[in-house]
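Removed from the display is one protein chain of the complex; every other protein chain stays in position.
Residue numbering begins at 1 within each chain, and the chains themselves are lettered A, B and C in the order written.
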Amino acid sequence: MSKRRSDWAQRPQARFLRWMREGYGALDDEIISAVAQPAAQRPDAEALEEHDRLIGTHRHEREMALDRLANYDLQRWANTRGRKALTRLYVLLALLLGASLIYFLLDTVAYMPRFGQVAVPTNNEVIARYIEKGLEETGAINIVAGMILDYRAFDTLGESTVLFVAACAVLILLRIDLDDQGQPMQQLIAEGSDDRHYEPKNDRILQGSAMVLTPIILLFGIYVLFNGHLGPGGGFSGGAILSSGLILYLNAFGFQKAGRFFTYKIFMWVSFFSLGFYGVAKAYSFYMGANGLNSGIPLGTPGAILSSGLIMPLNIAVGLVVACTMYIFYALFRKGGL
Amino acid sequence: MSFVKIALLGMLIVCALGVSLTRNLLTSLIIYMAYSLIMAVIWMLLESPDLAITEAAVGAGITSVLFFVTLKKIHAIKGDRDHEQAQK
Amino acid sequence: MTLARNFPFFSILLCLVGSVLTSVLKPKAARALTVIISGVVLVLSAFTLRYALAMDAAEPFMMGHFPAPWGNELRIGRLEALMATGISGVLFVTLLAGFYHMPAFVSDKKLGLYCIMVDLALGAILVMLYTNDLFTAYVFIEIMTIASCALVIVRQNGHTLVAATRYMIMNLLASGLVLLGISMLYGITGHLLMEPLGRSVRQIYETGQYMEPLTVVIALITAGLAIKSAMFPFHAWAPDTYAFAPPMSSAILSGLIGKAYIFLLIKFIFRVIGLDIIVASHIDSILFACGVTGMIIGSVMAISQRDIRRMVAYSSVSQIGYIYMGLGMGTEVGVAAALFQMLAHAAAKSLLFLSTNELTSVSGDRKRFHYLHGAGYRNPVAGVVFTVGAMSLVGIPFTGGFVAKLYLATAGMPLGGWVRALVLVALAVSTLLNAVYYLHTVVSIYRRAPAEIDYPPSHRVPRHAAAALLISMLMTVYLGIGSGPIMRVIESGLKMFA
Partner (left out) sequence: MWQALYENLEQTVAAILFGIGFTILLLQRNMIRKIIGLNIMSTATYLFLASMGFIEGRKAPIVMDGVTDAAAYINPIPAGLVLTGIVVSVSFTGIMLALTVRLYRRYRTLDIDQIALLAKGEDLP
């Protein structure tokens, strides 16, 4: 390009003026001059006004042309050698970053307290009280359950809320909305968001084993759920086991049969009641605790199934939330609804 | 430090590298499942049965199911597409 | 034992239970409930502020029957109450002014879910303001991340999907760093609550044992929170997210959610680590450098945009730079100035995003500047409000932004030679650049509209929305005129922090 740069329109002050007037960015000027002819010949504002008036009607087309050009350049650049070299540079840098991160972390680990020792900072008065007083203060045999549902129950409330908010976010992303007639939107189904046409496959082996396994899995899930304060397990694992039983049933028998007992309404109401119960129950206990009042919830005999105050109901509530969330994740991924 | 623990920890690293280095998505997913299961065993060794049961149910179970159903959605599992074509 | 000390807890609980309740309501009722919740939270926070102003030292609030190192705790102090009042006030106004045009961006069926996300985001912000426990903060960081991702993707087009994916990847990376930091900190101190943590960290600093991990912890958590609040070199996710999300979501994301992360960082610096240890580890110099660079580069990027939404989005990067410059000064005065800038930016930025939307919608949803000519006449309220917001961010006297810049400059004065020079030069250059792009926009919305472009018939803005916009404009002006009492609350609140 051996075009003379002495044009008034190319000077910085003219660019600035034009930019104040018209609004395209000063830094994009190069692209503009590649598409459009230089604006004015004579160095005065009147000519610019004139020019403005002339191109006014075509402004939209020009903007579009600029966008197309920029995009074309971008797409072409994506296949050039420069881009490939840049990608290689990025890979190298990322590897370097990862390696240096590992190095720094290892260096830190070398200074961390030794693994498995008694005299580490974490072995302090906090866990002494959890272990020694945990049984009488929370009534739970499983100290972890007592800790997460009584001492640090606010974290766990947050955690159930994480599940709820995740389920809602996936609903936003994947649910196929019904139109006014209550029919699913055809366009979304055509996009392949629904694979209902795969079912029912009526796979004998699958259905037979599901018949046997589903009740066992569900029973085991309920056992883990109800046993959370007595042994390993609790709301999260129990809920996940329950949902895996439901998913197995769904896969073997199809959405129609599963939809008889699990609909969107049921999901919302179960979540509503479980989380609402959790929130209200814990709010009561937080309020009582913060204001120095006795909550008056009996702890029962440690070791009995009906013991340790609120922990078992809370476990059940958490379990229901987890089961519903996981099941609805699966159902939404499969067909965008229940 | 028992031999089993060292072997398991070594396998964790191998699995993590394997996820990145395999070509097939399904393979890397299955390697990730193995990774989760090994993690569950390690938690059992670290005397945290609560974690082990949760990791086995949530990490290796539900997460993998979600991954698989996604792969099915994006037709990365080959059988499905054939099935679809056969139906048409 | 007054009832007022329960108010922070009540407001958090209200948000969480309200969000669950929202899930079973019809969209219209859900919308009303969300607005009511934010209004009630505003009232409760105001009462908390009154209560906090009357007390001598910050109070812990036990979440349960167990005191500090054992159970979760909230903490009620002046600064927390002030920020909660400011943020819920801005949110209330934003919801009033923004909800009526949501149907243009969100399908009716998904409005209920959107309301859930707004409630939960408010709840998470409140928890991060009030909490006294690092792990609780982490859990609610995750809630906030997911909720804010959902705030972006309710508008379902390709751009928001890509922006949300970027946003999620960066933010989850940051969450990972924060969690690693928290677990290392737990490993070397054995505590998760802030008071005992602060004591243990002091002990580590004095004895020198585990000092190396402590430095790494500071780096990890600071980096994580900096990524989440879009500090300059980590801002890559921000402009697209802010530009393509529905305007109300952009206002919430940029104005409020980013501030909650920064507030948590300030809490971490003051209450867990201690300002002197941060200064000794030189992390503050890095924050300072990033802040100053961000101020300039964000403004330059904003100038080069051809689209008004992207311009406002990039200006947010530059404004976050101001906050980090204040933080990076490593003095209490600097942090106080940064806190004031947070309030000023929260008020001005939400107003800018909302009025920008009004301006573009009277111009046929076109965001290029030359289509906006005359938009200030087509919708006079939005024009005036945008002008005031722009003036605040540029730093014209009698607005919040001016006072914030003044405080920042004053805070820079006592610092050593070249740092002081850098502060002043950066403030001057950035102000100049801000003036260039904002005044250009103001000029272009008040230019005569060209006759060839046909604009849609102008719709009436509902009265409550116009009133809300005007109220938020008055808030910005109030921050500029009545800044004295607010600054005194901030300073005494910072004293209570230690």
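The definition used in the following text is that a residue touches a chain if its C-beta (ideal position, glycine included) is under 8 Å from a C-beta of that chain, and two chains touch if they have at least 3 such contacts.
None of these values were measured; they are calculated from a predicted model.
Peer 1: Looking at C:L25, C:A46, C:L172 or C:I286, which residue reaches the missing chain?
Peer 2: Of all options in C:L25, C:A46, C:L172 or C:I286, contact with the hidden chain holds for C:L172.
Peer 1: Go through chain A and note every residue touching the omitted chain.
Peer 2: 64, 67-68, 71, 74-75, 78, 91, 94-95, 97-99, 101-102, 105-118, 120, 122-123, 126-128, 130-135, 141-144, 147-148, 152, 155-156, 158-159, 162-163, 165-167, 169-170, 173-174, 191-193, 231-232, 234, 236, 302, 322, 325-326, 329, 332-333
Peer 1: For chain C, enumerate the residues touching the unshown chain of the complex.
Peer 2: Touching the missing chain: residues 135, 139, 142, 145-146, 149, 153, 156, 158-159, 161-162, 164-165, 168-169, 172-173, 176, 179-180, 183-184, 186-187, 192.
Peer 1: Which parts of chain B are in contact with the chain that was left out?
Peer 2: Residue positions of chain B that touch the missing chain: 1, 5-6, 9, 12-13, 16-17, 19-20, 25, 28-29, 32, 35-36, 39, 42-43, 46-51, 54-55, 58-59, 62-63, 66-67, 70-71, 73-74, 76.
Just so we're on the same page, only the chains that are shown with their structure count from here on.
Peer 1: Using CA atom averages as chain centres, what separation in Å is found between chain A and chain C?
Peer 2: 21
Peer 1: Using mean CA coordinates as chain centres, what's the gap between chain B and chain C in Å?
Peer 2: Using C-alpha averages as centres, the distance is 39 Å.
Peer 1: Spell out the part of chain A that touches chain C in their complex, as residue ranges.
Peer 2: Result: residues 19-28, 56-57, 59-60, 63, 104-105, 107-108, 111-113, 120-126, 129-130, 137, 150-155, 157-159, 161-162, 164-166, 168-169, 171-173, 175, 177-178, 268-269, 271-272, 275-276, 279-280, 283, 285-292, 295 of chain A touch chain C.
Peer 1: Within their complex, state which residues of chain B touch chain A.
Peer 2: For chain B paired with chain A, touching residues are 48-50, 52-54, 56-58, 61-62, 65-66, 69-70, 72-73, 80, 83, 87.
Peer 1: State the interface residues of chain A toward chain B in the complex, per the touch definition above.
Peer 2: So the residues of chain A touching chain B come out as 142, 144-145, 192, 195, 197-198, 224, 231-234, 236-237, 240-241, 243-244, 247, 326, 329-330, 333-334.
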